[in-house]
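Only one protein chain is missing; all other protein chains are in place.
After this line comes chain A, so read on.
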Amino acid sequence: MVMTNVQPILTLKNITTKFGTSVVHEALDLDVNTGEILGLVGGSGAGKSVLLRTAIGLNKPTTGSVHLRAKQIGVLFQHGALFSSMTVAENVALPLFEHTSLSRNEALRLARLKLALVGLDSAAGERYPAELSGGMIKRAALARALIREPDMVFLDEPTAGLDPISAAAFDQLILTLSKALGLTVVLVTHDLDTLYAICDRVAVLAKKHIIAIDSLAKVAEHEDAWIQAYFHGPRGRAIIEQHSNQSANTAEN
């Protein structure tokens, strides 16, 4: 699904971000194409979350320009960022309460449906965020990000802190939603499984800019030492083998 003539939905150009004297990004360029799932990887403290915040507009770059062409965006923050004074269903329905003319009951109906979509039943919807497990908070936060039918979502470590089974289910959910709704997804992750399972392209953030952005197979071949260590270290190797076995199996069948 290559659409070369279509404008990218998000363009970051020549971004430099400084906090005091420490430079986080320097002359960074990034394009995100409509409808793709882009994985953003990088070492801890490389500025992935800052880049995400810059793209959303929560953080103003020192220099450079951000063009976001999405009509509606949704954001899943790293720790969910559910409002602690409201029930989960109210959290999800809040954007509808505030920005649409829907009645309260109608908004809550849609919120409960979105919660069910991410796998939370109505009992969970009546609880407060403090009473939920980490995985449930992630799911509820995703439901809130999706409630206004955005055309682009930003996910900050969506599967961090989830068990492998839940993480895989979360990946599949994001993948099916993205393909069905034509969602553009930008996700920050440390989860190699997520990268292999759902990302169309992978961007590597290191040395203050994007050093590689391409399909996972091509990025993994990049000669940069950090990329080699990341994708061909003990963890990366195990997952590459597993996935190549899987594709071999499907090819046989």
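Heads up, the rule we're going with is that a residue touches a chain if its C-beta (ideal position, glycine included) is under 8 Å from a C-beta of that chain, and two chains touch if they have at least 3 such contacts; residues count from 1.
By our rule, contacts and distances are computed from a predicted model.
Enquirer: Assign the chain not included in the display its UniProt protein name, restricting the answer to "Glutaconate CoA-transferase subunit A", "Activator of Hsp90 ATPase homologue 1-like", "ABC transporter permease" or "Spore coat protein JB".
Expert: "ABC transporter permease"
Enquirer: Taking the full complex into account, find the residue in A:Gln7, A:Thr63, A:Thr176 or A:Gln242 that is in contact with the omitted chain.
Expert: Of all options in A:Gln7, A:Thr63, A:Thr176 or A:Gln242, contact with the hidden chain holds for A:Thr176.
Enquirer: Which one, A:Ala70, A:Leu94, A:Ala116 or A:Ile211, makes contact with the chain that was left out?
Expert: A:Ala116
Enquirer: List the chain A residues touching the unshown chain?
Expert: Contacting residues on chain A, toward the hidden partner: 72, 84-85, 100-102, 109-110, 112-114, 116-117, 119-123, 126, 128-130, 146-149, 176-177, 179-182.
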